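There's a structure below that I have some questions on.
This view holds just a subset of the chains, kept in their places.
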Amino acid sequence: MKYIIAIIKPHKLDPVREALTALGVSGMTVTEVKGFGRQKGQTEIYRGAEYATNMVPKVKIEVACASDQATAVVEAIQQAAETGAIGDGKIFEFELAGALRIRTGDTNETAL
Amino acid sequence: MSKTLKFLGAAGATLFAALPAFAQEAAEKAADGAAAVAVAVADGPIKAPTVEQMAGMVDKGDTTWMLISSALVLLMSIPALALFYGGLVRTKNMLSLLMQVFMIVSVAALVWVTYGYSLAFTSGNAFIGGFSKIFLQGVNATTYAATFSNNVYIPEYAFVVFQMTFACITPALIVGAFAERIKFTPLMIFTVLWLTFAYFPIAHMVWYWAGPDFLVDAPTDMGLLWGWGALDFAGGTVVHINAGIAGLVGCLIVGKRIGHGKEATPPHSMTMTMIGASLLWVGWFGFNAGSNLEANGLAALAFINTFVATAAAAVAWCLIEQFHHGKPSLLGAVTGAVAGLVAITPASGFAAPMTSILLGFAASGLCYVFVAYVKNKLGYDDTLDVFGVHGIGGIVGAIATGVVADPALGGQGWIDYTVFPAIPGEYDMAGQVMTQVWAVGTTVLWTAVVSAILFYGLKFITGLRPAEDAEREGLDITEHGERAYNY
(Lines give C-alpha, C1' and ligand atoms only; values in the text may rest on other atoms or scores of the structure.)
Protein backbone atom coordinates (compact mmCIF):
# COMPACT_ATOMS: atom_id res chain seq x y z
CA MET A 1 0.00 0.00 0.00
CA LYS A 2 1.00 3.56 -0.55
CA TYR A 3 0.36 6.73 1.35
CA ILE A 4 0.23 9.85 -0.76
CA ILE A 5 0.66 13.30 0.75
CA ALA A 6 -0.09 16.23 -1.54
CA ILE A 7 0.32 19.89 -0.77
CA ILE A 8 -1.97 21.92 -3.05
CA LYS A 9 -3.51 25.33 -3.40
CA PRO A 10 -6.62 25.66 -1.22
CA HIS A 11 -9.00 26.46 -4.03
CA LYS A 12 -7.92 23.31 -5.84
CA LEU A 13 -9.29 21.10 -3.10
CA ASP A 14 -12.68 20.63 -4.71
CA PRO A 15 -11.36 19.65 -8.15
CA VAL A 16 -8.87 17.28 -6.57
CA ARG A 17 -11.52 15.70 -4.42
CA GLU A 18 -13.71 15.20 -7.45
CA ALA A 19 -10.86 13.70 -9.47
CA LEU A 20 -10.07 11.24 -6.71
CA THR A 21 -13.67 10.26 -6.25
CA ALA A 22 -13.92 9.64 -9.96
CA LEU A 23 -10.97 7.29 -9.56
CA GLY A 24 -12.79 5.34 -6.87
CA VAL A 25 -10.67 6.49 -3.98
CA SER A 26 -12.83 5.90 -0.97
CA GLY A 27 -11.43 8.41 1.42
CA MET A 28 -8.94 11.11 2.18
CA THR A 29 -7.91 13.38 4.99
CA VAL A 30 -7.44 17.09 4.61
CA THR A 31 -5.43 19.52 6.72
CA GLU A 32 -4.99 23.26 6.48
CA VAL A 33 -1.30 24.03 6.43
CA LYS A 34 1.04 26.83 5.59
CA GLY A 35 3.53 26.38 2.87
CA PHE A 36 6.93 27.83 2.43
CA GLY A 37 8.62 27.30 -0.91
CA ARG A 38 9.73 28.96 -4.10
CA GLN A 39 6.51 30.88 -4.18
CA LYS A 40 7.71 33.46 -1.76
CA GLY A 41 4.22 34.55 -0.84
CA GLN A 42 2.24 37.45 -2.04
CA THR A 43 3.69 40.75 -1.18
CA GLU A 44 1.29 41.78 1.49
CA ILE A 45 0.65 45.42 2.20
CA TYR A 46 -0.34 46.69 5.60
CA ARG A 47 -1.20 50.33 5.78
CA GLY A 48 0.94 51.11 2.80
CA ALA A 49 4.00 49.20 3.91
CA GLU A 50 4.92 46.13 1.88
CA TYR A 51 6.05 42.89 3.41
CA ALA A 52 7.09 39.74 1.58
CA THR A 53 5.33 36.92 3.31
CA ASN A 54 6.81 33.52 2.88
CA MET A 55 4.01 31.53 4.41
CA VAL A 56 1.23 30.79 1.98
CA PRO A 57 -1.93 28.95 3.02
CA LYS A 58 -2.04 25.50 1.46
CA VAL A 59 -4.07 22.39 1.86
CA LYS A 60 -2.52 19.02 2.61
CA ILE A 61 -4.27 15.93 1.33
CA GLU A 62 -3.48 12.48 2.58
CA VAL A 63 -4.66 9.40 0.72
CA ALA A 64 -3.91 5.81 1.51
CA CYS A 65 -4.31 3.50 -1.45
CA ALA A 66 -3.37 0.16 -2.83
CA SER A 67 0.08 0.14 -4.41
CA ASP A 68 -1.24 -0.42 -7.88
CA GLN A 69 -3.56 2.56 -7.57
CA ALA A 70 -0.79 4.91 -6.51
CA THR A 71 0.28 6.12 -9.93
CA ALA A 72 -3.27 6.87 -10.92
CA VAL A 73 -3.84 8.79 -7.73
CA VAL A 74 -0.71 10.86 -8.19
CA GLU A 75 -1.61 11.64 -11.75
CA ALA A 76 -5.16 12.56 -10.89
CA ILE A 77 -4.00 14.93 -8.21
CA GLN A 78 -1.43 16.51 -10.43
CA GLN A 79 -3.88 17.14 -13.21
CA ALA A 80 -6.58 18.52 -10.98
CA ALA A 81 -4.28 20.69 -8.91
CA GLU A 82 -2.17 22.20 -11.64
CA THR A 83 -2.54 25.84 -12.52
CA GLY A 84 0.93 26.23 -13.99
CA ALA A 85 1.73 29.03 -11.64
CA ILE A 86 4.40 28.83 -9.01
CA GLY A 87 3.20 27.39 -5.72
CA ASP A 88 1.09 24.62 -7.18
CA GLY A 89 2.60 22.27 -4.64
CA LYS A 90 4.09 18.82 -4.30
CA ILE A 91 3.05 15.22 -4.11
CA PHE A 92 4.92 12.86 -1.84
CA GLU A 93 4.64 9.08 -1.85
CA PHE A 94 5.33 6.77 1.08
CA GLU A 95 5.29 3.09 1.77
CA LEU A 96 2.35 2.28 4.01
CA ALA A 97 3.15 -0.63 6.30
CA GLY A 98 -0.32 -1.29 7.58
CA ALA A 99 -3.87 -0.02 7.70
CA LEU A 100 -6.89 -0.73 9.85
CA ARG A 101 -10.51 0.37 9.80
CA ILE A 102 -11.49 1.20 13.34
CA ARG A 103 -15.18 0.44 12.92
CA THR A 104 -14.76 -3.09 11.63
CA GLY A 105 -11.19 -4.07 12.40
CA ASP A 106 -10.58 -4.75 8.67
CA THR A 107 -6.93 -4.50 7.87
CA ASN A 108 -4.74 -3.40 4.98
CA GLU A 109 -6.28 -3.10 1.50
CA THR A 110 -9.75 -3.91 2.75
CA ALA A 111 -9.46 -1.20 5.33
CA LEU A 112 -9.03 1.62 2.84
CA MET B 1 -3.63 86.08 17.06
CA SER B 2 -4.31 89.12 19.12
CA LYS B 3 -3.27 88.71 22.68
CA THR B 4 -6.57 90.07 23.82
CA LEU B 5 -8.31 87.58 25.98
CA LYS B 6 -11.02 85.85 24.01
CA PHE B 7 -13.49 83.37 25.34
CA LEU B 8 -14.39 80.79 22.82
CA GLY B 9 -16.25 77.59 23.05
CA ALA B 10 -18.84 75.50 21.43
CA ALA B 11 -21.48 77.90 20.34
CA GLY B 12 -24.49 78.12 22.55
CA ALA B 13 -27.04 77.08 20.03
CA THR B 14 -29.86 77.36 22.45
CA LEU B 15 -29.36 81.02 22.66
CA PHE B 16 -28.32 81.77 19.15
CA ALA B 17 -30.47 79.34 17.31
CA ALA B 18 -32.78 82.11 16.34
CA LEU B 19 -30.45 85.03 16.19
CA PRO B 20 -32.68 87.42 14.32
CA ALA B 21 -35.37 86.80 16.82
CA PHE B 22 -32.97 87.21 19.66
CA ALA B 23 -33.12 90.95 20.01
CA GLN B 24 -36.81 91.23 19.42
CA GLU B 25 -38.46 88.52 21.33
CA ALA B 26 -37.03 87.39 24.59
CA ALA B 27 -39.82 84.91 24.82
CA GLU B 28 -38.33 82.91 21.97
CA LYS B 29 -35.46 82.01 24.21
CA ALA B 30 -37.81 79.57 25.85
CA ALA B 31 -36.64 77.52 22.92
CA ASP B 32 -35.53 73.93 22.83
CA GLY B 33 -37.95 72.46 25.20
CA ALA B 34 -36.73 73.66 28.51
CA ALA B 35 -39.50 74.71 30.79
CA ALA B 36 -36.66 75.44 33.12
CA VAL B 37 -35.48 78.32 31.10
CA ALA B 38 -39.05 79.49 31.11
CA VAL B 39 -38.56 80.38 34.76
CA ALA B 40 -35.74 82.63 33.74
CA VAL B 41 -37.48 84.07 30.75
CA ALA B 42 -39.66 86.44 32.65
CA ASP B 43 -36.76 88.75 33.52
CA GLY B 44 -34.11 87.43 31.16
CA PRO B 45 -31.37 84.93 32.06
CA ILE B 46 -30.03 84.78 35.60
CA LYS B 47 -26.39 85.61 36.17
CA ALA B 48 -24.54 83.20 38.47
CA PRO B 49 -27.62 81.18 39.44
CA THR B 50 -27.73 79.38 42.76
CA VAL B 51 -27.80 75.59 42.87
CA GLU B 52 -31.53 75.79 43.59
CA GLN B 53 -32.01 77.92 40.51
CA MET B 54 -29.85 75.58 38.43
CA ALA B 55 -32.20 72.74 39.37
CA GLY B 56 -34.77 74.55 37.29
CA MET B 57 -32.41 74.90 34.34
CA VAL B 58 -31.91 71.23 33.63
CA ASP B 59 -33.53 69.49 30.69
CA LYS B 60 -34.07 65.75 30.90
CA GLY B 61 -33.37 65.51 27.20
CA ASP B 62 -29.87 66.82 27.87
CA THR B 63 -29.41 64.48 30.80
CA THR B 64 -30.39 61.52 28.66
CA TRP B 65 -28.06 62.71 25.95
CA MET B 66 -25.09 62.96 28.30
CA LEU B 67 -25.71 59.57 29.87
CA ILE B 68 -26.08 57.77 26.59
CA SER B 69 -23.09 59.63 25.18
CA SER B 70 -21.08 58.41 28.14
CA ALA B 71 -22.15 54.85 27.44
CA LEU B 72 -21.10 55.31 23.82
CA VAL B 73 -17.66 56.55 24.78
CA LEU B 74 -17.18 53.57 27.09
CA LEU B 75 -18.18 51.42 24.13
CA MET B 76 -15.35 53.06 22.19
CA SER B 77 -12.82 51.74 24.68
CA ILE B 78 -14.33 48.36 25.44
CA PRO B 79 -14.81 46.55 23.28
CA ALA B 80 -14.21 48.82 20.28
CA LEU B 81 -10.66 50.04 20.73
CA ALA B 82 -9.58 46.75 22.26
CA LEU B 83 -10.86 44.88 19.19
CA PHE B 84 -9.53 47.40 16.71
CA TYR B 85 -6.08 47.07 18.21
CA GLY B 86 -6.33 43.41 19.09
CA GLY B 87 -7.31 42.31 15.61
CA LEU B 88 -4.15 43.88 14.23
CA VAL B 89 -1.67 42.03 16.39
CA ARG B 90 -0.60 38.42 16.18
CA THR B 91 -2.73 35.78 17.85
CA LYS B 92 -0.25 35.31 20.64
CA ASN B 93 -0.65 38.90 21.79
CA MET B 94 -4.38 39.33 21.25
CA LEU B 95 -5.41 38.71 24.81
CA SER B 96 -2.77 41.07 26.15
CA LEU B 97 -4.26 43.93 24.16
CA LEU B 98 -7.76 43.16 25.36
CA MET B 99 -6.51 42.98 28.93
CA GLN B 100 -4.52 46.19 28.72
CA VAL B 101 -7.43 48.20 27.41
CA PHE B 102 -9.92 46.66 29.83
CA MET B 103 -7.75 47.33 32.86
CA ILE B 104 -6.64 50.79 31.81
CA VAL B 105 -10.29 51.73 31.63
CA SER B 106 -10.90 50.29 35.09
CA VAL B 107 -7.90 51.92 36.69
CA ALA B 108 -8.52 55.27 35.01
CA ALA B 109 -12.12 55.33 36.23
CA LEU B 110 -10.99 54.90 39.82
CA VAL B 111 -8.28 57.54 39.47
CA TRP B 112 -10.78 59.91 37.88
CA VAL B 113 -13.30 59.87 40.68
CA THR B 114 -10.61 59.82 43.34
CA TYR B 115 -8.76 62.97 42.31
CA GLY B 116 -8.78 63.30 38.54
CA TYR B 117 -12.04 65.16 38.22
CA SER B 118 -10.95 67.55 40.90
CA LEU B 119 -7.58 68.23 39.29
CA ALA B 120 -9.11 68.75 35.86
CA PHE B 121 -12.35 70.54 36.58
CA THR B 122 -12.01 72.67 39.65
CA SER B 123 -10.56 76.10 39.99
CA GLY B 124 -6.82 76.16 40.56
CA ASN B 125 -4.33 77.89 38.34
CA ALA B 126 -4.03 78.03 34.57
CA PHE B 127 -2.28 74.66 34.48
CA ILE B 128 -4.07 72.47 36.97
CA GLY B 129 -7.12 72.44 39.19
CA GLY B 130 -7.27 71.98 42.93
CA PHE B 131 -8.30 69.33 45.41
CA SER B 132 -11.64 70.80 46.36
CA LYS B 133 -13.59 67.90 44.84
CA ILE B 134 -11.18 65.14 45.77
CA PHE B 135 -13.09 61.89 46.31
CA LEU B 136 -15.94 63.72 44.57
CA GLN B 137 -16.72 65.57 47.76
CA GLY B 138 -19.30 68.25 47.23
CA VAL B 139 -20.64 66.46 44.16
CA ASN B 140 -24.03 64.87 44.60
CA ALA B 141 -27.25 64.14 42.77
CA THR B 142 -28.37 67.74 43.23
CA THR B 143 -25.31 69.60 42.00
CA TYR B 144 -25.06 70.75 38.42
CA ALA B 145 -22.46 71.42 35.77
CA ALA B 146 -22.52 74.25 33.29
CA THR B 147 -22.94 73.80 29.56
CA PHE B 148 -21.99 76.22 26.79
CA SER B 149 -25.33 78.03 26.98
CA ASN B 150 -26.36 80.54 29.56
CA ASN B 151 -28.73 79.10 32.09
CA VAL B 152 -28.56 75.53 30.81
CA TYR B 153 -27.23 72.97 33.27
CA ILE B 154 -26.81 69.22 33.46
CA PRO B 155 -26.51 67.01 36.56
CA GLU B 156 -22.91 67.17 37.71
CA TYR B 157 -22.64 63.38 37.95
CA ALA B 158 -23.52 63.20 34.27
CA PHE B 159 -20.69 65.59 33.52
CA VAL B 160 -18.30 63.70 35.78
CA VAL B 161 -19.08 60.40 34.12
CA PHE B 162 -18.95 61.79 30.60
CA GLN B 163 -15.52 63.27 31.22
CA MET B 164 -14.51 60.05 32.96
CA THR B 165 -14.94 58.10 29.76
CA PHE B 166 -12.46 60.43 28.09
CA ALA B 167 -9.93 59.85 30.83
CA CYS B 168 -10.47 56.12 30.34
CA ILE B 169 -9.93 55.98 26.60
CA THR B 170 -6.97 58.32 26.26
CA PRO B 171 -4.35 56.19 28.01
CA ALA B 172 -5.83 53.12 26.32
CA LEU B 173 -5.09 54.69 22.93
CA ILE B 174 -1.40 54.88 23.78
CA VAL B 175 -0.85 51.14 24.16
CA GLY B 176 -1.14 50.56 20.43
CA ALA B 177 2.22 52.20 19.92
CA PHE B 178 4.16 49.55 21.80
CA ALA B 179 1.75 46.66 21.45
CA GLU B 180 3.21 43.15 21.56
CA ARG B 181 6.13 44.08 23.81
CA ILE B 182 5.17 45.74 27.08
CA LYS B 183 4.90 44.34 30.58
CA PHE B 184 1.53 44.68 32.19
CA THR B 185 2.39 45.99 35.65
CA PRO B 186 4.56 48.91 34.53
CA LEU B 187 1.85 49.78 32.04
CA MET B 188 -0.68 50.09 34.84
CA ILE B 189 1.69 52.28 36.85
CA PHE B 190 2.34 54.39 33.78
CA THR B 191 -1.40 54.83 33.31
CA VAL B 192 -1.88 56.30 36.76
CA LEU B 193 1.14 58.58 36.52
CA TRP B 194 0.47 59.72 32.98
CA LEU B 195 -3.11 60.59 33.78
CA THR B 196 -1.92 62.58 36.74
CA PHE B 197 0.87 64.51 35.09
CA ALA B 198 -0.18 64.68 31.46
CA TYR B 199 -3.91 64.13 31.04
CA PHE B 200 -5.38 66.03 33.99
CA PRO B 201 -3.27 69.16 33.44
CA ILE B 202 -3.94 69.26 29.72
CA ALA B 203 -7.66 68.63 30.22
CA HIS B 204 -7.65 71.50 32.72
CA MET B 205 -5.76 73.80 30.38
CA VAL B 206 -8.03 73.10 27.44
CA TRP B 207 -11.45 72.64 28.99
CA TYR B 208 -11.68 74.23 32.39
CA TRP B 209 -13.60 77.47 32.73
CA ALA B 210 -16.09 79.00 35.11
CA GLY B 211 -19.10 78.52 32.87
CA PRO B 212 -21.14 80.96 30.80
CA ASP B 213 -23.11 82.34 33.73
CA PHE B 214 -20.02 82.86 35.86
CA LEU B 215 -17.18 83.81 33.56
CA VAL B 216 -18.12 87.44 33.36
CA ASP B 217 -17.48 87.79 37.07
CA ALA B 218 -14.49 85.47 37.17
CA PRO B 219 -12.63 86.46 34.01
CA THR B 220 -9.42 84.64 34.90
CA ASP B 221 -10.82 81.39 36.28
CA MET B 222 -9.97 79.16 33.35
CA GLY B 223 -7.35 76.85 31.88
CA LEU B 224 -4.42 78.25 29.93
CA LEU B 225 -5.42 77.19 26.43
CA TRP B 226 -9.06 77.99 26.98
CA GLY B 227 -7.94 81.46 27.93
CA TRP B 228 -5.96 81.74 24.72
CA GLY B 229 -9.13 81.05 22.86
CA ALA B 230 -8.05 77.69 21.45
CA LEU B 231 -10.94 75.78 19.90
CA ASP B 232 -11.15 72.07 20.71
CA PHE B 233 -14.69 70.80 20.50
CA ALA B 234 -14.26 67.23 21.62
CA GLY B 235 -10.67 66.66 22.53
CA GLY B 236 -8.33 66.80 19.56
CA THR B 237 -5.56 68.06 21.79
CA VAL B 238 -6.52 66.51 25.10
CA VAL B 239 -7.18 63.06 23.73
CA HIS B 240 -5.62 62.46 20.35
CA ILE B 241 -2.51 64.60 20.18
CA ASN B 242 -1.88 63.80 23.80
CA ALA B 243 -2.10 60.03 23.21
CA GLY B 244 -0.40 60.16 19.83
CA ILE B 245 2.70 61.89 21.15
CA ALA B 246 2.83 59.73 24.26
CA GLY B 247 2.64 56.72 21.97
CA LEU B 248 5.51 57.95 19.82
CA VAL B 249 7.67 58.63 22.84
CA GLY B 250 6.69 55.26 24.26
CA CYS B 251 7.54 53.23 21.19
CA LEU B 252 10.89 54.95 20.92
CA ILE B 253 11.81 54.29 24.53
CA VAL B 254 10.40 50.77 24.64
CA GLY B 255 12.19 49.89 21.43
CA LYS B 256 11.29 47.84 18.40
CA ARG B 257 9.69 44.44 18.46
CA ILE B 258 11.94 41.45 17.89
CA GLY B 259 11.87 40.73 14.19
CA HIS B 260 10.46 44.15 13.33
CA GLY B 261 10.82 44.86 9.65
CA LYS B 262 11.93 41.32 8.87
CA GLU B 263 8.84 39.29 9.61
CA ALA B 264 5.48 40.26 8.27
CA THR B 265 3.00 40.53 11.08
CA PRO B 266 -0.34 40.31 9.34
CA PRO B 267 -3.39 41.22 11.45
CA HIS B 268 -4.59 38.04 13.10
CA SER B 269 -8.22 38.99 12.62
CA MET B 270 -9.36 41.76 10.34
CA THR B 271 -12.84 40.75 11.42
CA MET B 272 -12.15 41.95 14.94
CA THR B 273 -10.49 45.08 13.63
CA MET B 274 -13.51 45.85 11.50
CA ILE B 275 -15.88 45.32 14.42
CA GLY B 276 -13.69 47.59 16.48
CA ALA B 277 -13.57 50.30 13.83
CA SER B 278 -17.32 50.15 13.33
CA LEU B 279 -18.04 50.44 17.02
CA LEU B 280 -15.52 53.25 17.29
CA TRP B 281 -17.45 55.08 14.61
CA VAL B 282 -20.75 54.50 16.38
CA GLY B 283 -19.35 55.40 19.78
CA TRP B 284 -17.60 58.49 18.47
CA PHE B 285 -20.98 60.17 18.09
CA GLY B 286 -21.15 60.18 21.87
CA PHE B 287 -17.61 61.48 22.00
CA ASN B 288 -18.11 64.35 19.57
CA ALA B 289 -21.78 65.22 19.65
CA GLY B 290 -21.88 64.48 23.37
CA SER B 291 -19.18 67.09 23.88
CA ASN B 292 -21.80 69.69 23.05
CA LEU B 293 -23.28 68.88 26.48
CA GLU B 294 -26.73 69.69 25.13
CA ALA B 295 -29.02 67.89 22.70
CA ASN B 296 -29.72 70.63 20.21
CA GLY B 297 -29.00 71.59 16.63
CA LEU B 298 -25.32 71.94 17.37
CA ALA B 299 -25.13 68.42 18.70
CA ALA B 300 -26.78 67.30 15.48
CA LEU B 301 -24.20 69.29 13.55
CA ALA B 302 -21.35 67.64 15.43
CA PHE B 303 -23.01 64.30 14.74
CA ILE B 304 -23.34 64.75 11.01
CA ASN B 305 -19.84 66.18 10.72
CA THR B 306 -18.50 63.15 12.52
CA PHE B 307 -20.35 60.92 10.10
CA VAL B 308 -19.30 62.50 6.83
CA ALA B 309 -15.71 63.35 7.69
CA THR B 310 -15.20 59.70 8.57
CA ALA B 311 -16.86 58.49 5.39
CA ALA B 312 -14.73 60.87 3.35
CA ALA B 313 -11.55 59.74 5.04
CA ALA B 314 -12.37 56.06 4.47
CA VAL B 315 -13.08 56.72 0.81
CA ALA B 316 -9.92 58.79 0.45
CA TRP B 317 -7.67 56.09 1.87
CA CYS B 318 -9.23 53.51 -0.44
CA LEU B 319 -8.73 55.71 -3.46
CA ILE B 320 -5.08 56.27 -2.56
CA GLU B 321 -4.57 52.53 -2.22
CA GLN B 322 -6.41 51.89 -5.45
CA PHE B 323 -4.05 54.19 -7.33
CA HIS B 324 -0.99 53.18 -5.39
CA HIS B 325 -1.39 49.43 -5.08
CA GLY B 326 -4.27 48.62 -7.38
CA LYS B 327 -6.51 47.36 -4.60
CA PRO B 328 -8.31 49.03 -1.76
CA SER B 329 -7.92 47.12 1.49
CA LEU B 330 -10.17 46.83 4.49
CA LEU B 331 -7.28 47.74 6.74
CA GLY B 332 -6.90 50.88 4.68
CA ALA B 333 -10.59 51.69 4.84
CA VAL B 334 -10.81 51.38 8.61
CA THR B 335 -7.53 53.20 9.15
CA GLY B 336 -8.82 56.02 7.01
CA ALA B 337 -12.08 56.07 8.91
CA VAL B 338 -10.30 56.36 12.23
CA ALA B 339 -8.06 59.10 10.83
CA GLY B 340 -11.19 60.95 9.80
CA LEU B 341 -12.77 60.49 13.21
CA VAL B 342 -9.65 61.80 14.89
CA ALA B 343 -9.33 64.79 12.62
CA ILE B 344 -12.94 65.89 12.90
CA THR B 345 -12.92 65.61 16.69
CA PRO B 346 -11.74 69.14 17.53
CA ALA B 347 -13.73 70.61 14.63
CA SER B 348 -16.92 68.61 14.91
CA GLY B 349 -19.06 71.33 16.45
CA PHE B 350 -17.49 74.16 14.46
CA ALA B 351 -17.31 72.95 10.86
CA ALA B 352 -20.05 72.56 8.27
CA PRO B 353 -20.67 69.14 6.71
CA MET B 354 -19.03 70.10 3.44
CA THR B 355 -15.87 71.42 5.06
CA SER B 356 -15.87 68.33 7.26
CA ILE B 357 -15.70 66.21 4.15
CA LEU B 358 -12.69 68.17 2.93
CA LEU B 359 -11.07 67.84 6.33
CA GLY B 360 -11.67 64.09 6.22
CA PHE B 361 -10.03 63.83 2.82
CA ALA B 362 -7.04 65.88 3.86
CA ALA B 363 -6.48 64.05 7.13
CA SER B 364 -6.68 60.70 5.43
CA GLY B 365 -4.05 61.68 2.90
CA LEU B 366 -1.67 63.11 5.47
CA CYS B 367 -2.00 60.15 7.80
CA TYR B 368 -1.37 57.85 4.86
CA VAL B 369 1.90 59.61 4.20
CA PHE B 370 3.01 59.18 7.78
CA VAL B 371 1.89 55.63 8.15
CA ALA B 372 3.12 54.35 4.80
CA TYR B 373 6.26 56.42 4.30
CA VAL B 374 7.49 58.48 7.19
CA LYS B 375 7.29 55.65 9.70
CA ASN B 376 9.23 53.30 7.49
CA LYS B 377 11.74 56.00 6.62
CA LEU B 378 12.42 56.90 10.21
CA GLY B 379 12.27 53.27 11.26
CA TYR B 380 10.46 53.58 14.57
CA ASP B 381 8.12 50.75 15.46
CA ASP B 382 4.78 52.35 16.24
CA THR B 383 2.99 49.01 16.09
CA LEU B 384 -0.53 50.21 15.47
CA ASP B 385 0.22 53.72 14.20
CA VAL B 386 -0.93 55.60 17.25
CA PHE B 387 1.28 58.50 16.26
CA GLY B 388 0.56 58.22 12.54
CA VAL B 389 -3.18 58.26 13.01
CA HIS B 390 -4.00 59.87 16.35
CA GLY B 391 -0.99 62.17 16.56
CA ILE B 392 -0.98 63.37 12.97
CA GLY B 393 -4.75 63.22 12.53
CA GLY B 394 -5.15 65.12 15.76
CA ILE B 395 -2.70 67.84 14.75
CA VAL B 396 -4.25 68.22 11.31
CA GLY B 397 -7.70 68.45 12.85
CA ALA B 398 -6.71 70.85 15.59
CA ILE B 399 -5.09 73.31 13.22
CA ALA B 400 -7.75 72.95 10.54
CA THR B 401 -10.37 73.74 13.16
CA GLY B 402 -9.15 77.32 13.01
CA VAL B 403 -10.06 77.35 9.33
CA VAL B 404 -13.34 75.46 9.20
CA ALA B 405 -14.81 77.25 12.20
CA ASP B 406 -14.82 80.47 10.20
CA PRO B 407 -18.42 81.59 9.67
CA ALA B 408 -17.34 82.69 6.20
CA LEU B 409 -16.94 78.97 5.42
CA GLY B 410 -20.19 78.03 7.09
CA GLY B 411 -18.51 77.46 10.44
CA GLN B 412 -19.91 78.25 13.86
CA GLY B 413 -17.31 80.84 14.87
CA TRP B 414 -16.74 81.49 18.54
CA ILE B 415 -18.83 82.78 21.35
CA ASP B 416 -17.87 85.69 23.52
CA TYR B 417 -18.67 84.70 27.06
CA THR B 418 -17.28 87.89 28.55
CA VAL B 419 -20.65 89.47 27.98
CA PHE B 420 -23.78 88.20 29.61
CA PRO B 421 -25.70 86.68 27.98
CA ALA B 422 -22.99 85.48 25.64
CA ILE B 423 -22.85 86.64 22.04
CA PRO B 424 -20.98 85.44 18.94
CA GLY B 425 -17.50 86.94 18.64
CA GLU B 426 -15.91 88.38 15.52
CA TYR B 427 -13.88 85.81 13.62
CA ASP B 428 -10.25 86.23 12.59
CA MET B 429 -9.14 83.13 10.72
CA ALA B 430 -5.42 83.77 10.63
CA GLY B 431 -5.37 84.64 14.30
CA GLN B 432 -7.39 81.59 15.19
CA VAL B 433 -5.12 79.28 13.25
CA MET B 434 -2.15 80.71 15.12
CA THR B 435 -3.92 80.12 18.40
CA GLN B 436 -4.53 76.55 17.35
CA VAL B 437 -0.88 76.08 16.46
CA TRP B 438 0.13 77.38 19.86
CA ALA B 439 -2.30 75.07 21.56
CA VAL B 440 -1.01 72.09 19.60
CA GLY B 441 2.58 73.03 20.36
CA THR B 442 1.92 73.38 24.05
CA THR B 443 0.18 70.03 24.18
CA VAL B 444 2.90 68.28 22.21
CA LEU B 445 5.61 69.66 24.38
CA TRP B 446 3.90 68.97 27.68
CA THR B 447 2.95 65.41 26.90
CA ALA B 448 6.26 64.58 25.25
CA VAL B 449 8.23 65.72 28.28
CA VAL B 450 5.96 64.02 30.81
CA SER B 451 5.79 60.80 28.82
CA ALA B 452 9.53 60.65 28.30
CA ILE B 453 10.21 61.10 32.00
CA LEU B 454 7.68 58.44 32.94
CA PHE B 455 8.79 55.88 30.38
CA TYR B 456 12.45 56.33 31.20
CA GLY B 457 11.75 56.22 34.89
CA LEU B 458 9.78 53.00 34.62
CA LYS B 459 12.35 51.51 32.29
CA PHE B 460 14.94 51.85 34.98
CA ILE B 461 12.79 51.05 37.98
CA THR B 462 10.56 48.19 36.82
CA GLY B 463 11.63 47.57 33.26
CA LEU B 464 9.19 47.93 30.41
CA ARG B 465 9.77 44.90 28.24
CA PRO B 466 9.35 41.21 28.87
CA ALA B 467 12.31 38.91 28.32
CA GLU B 468 13.09 38.08 24.72
CA ASP B 469 11.76 34.55 25.02
CA ALA B 470 8.59 35.80 26.62
CA GLU B 471 8.09 38.27 23.81
CA ARG B 472 8.55 35.49 21.28
CA GLU B 473 6.14 33.23 23.09
CA GLY B 474 3.61 36.02 23.24
CA LEU B 475 2.36 38.19 26.06
CA ASP B 476 -0.89 36.27 26.42
CA ILE B 477 0.79 33.32 28.03
CA THR B 478 3.71 35.03 29.64
CA GLU B 479 1.92 38.00 31.18
CA HIS B 480 -1.54 36.55 31.77
CA GLY B 481 -1.23 32.77 31.58
CA GLU B 482 -4.06 32.52 29.07
CA ARG B 483 -4.64 32.22 25.36
CA ALA B 484 -7.14 34.27 23.40
CA TYR B 485 -8.38 31.22 21.52
CA ASN B 486 -8.50 27.50 22.27
CA TYR B 487 -10.44 26.21 19.31
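Letters A and B name the chains as they come in the text, with residue numbers starting at 1 for each one.
One rule holds in what follows: a residue touches a chain if its C-beta (ideal position, glycine included) is under 8 Å from a C-beta of that chain, and two chains touch if they have at least 3 such contacts.
Quick caveat, the model's predicted, so the values are computed rather than measured.
A single instance of every chain kind is placed in view; the whole complex contains them as A x3, B x3.
Rule of thumb we're sticking to: only the chains that are shown with their structure count from here on.
Work out the mean CA point of chain A and of chain B, and you get 53 Å between them. Chain A meets chain B in the complex at residues 44-49, 51-53. Taken in their complex, chain B has these residues touching chain A: 263-267, 321, 324-325, 329, 331-332, 335, 368, 371-373, 375-376, 385, 388.
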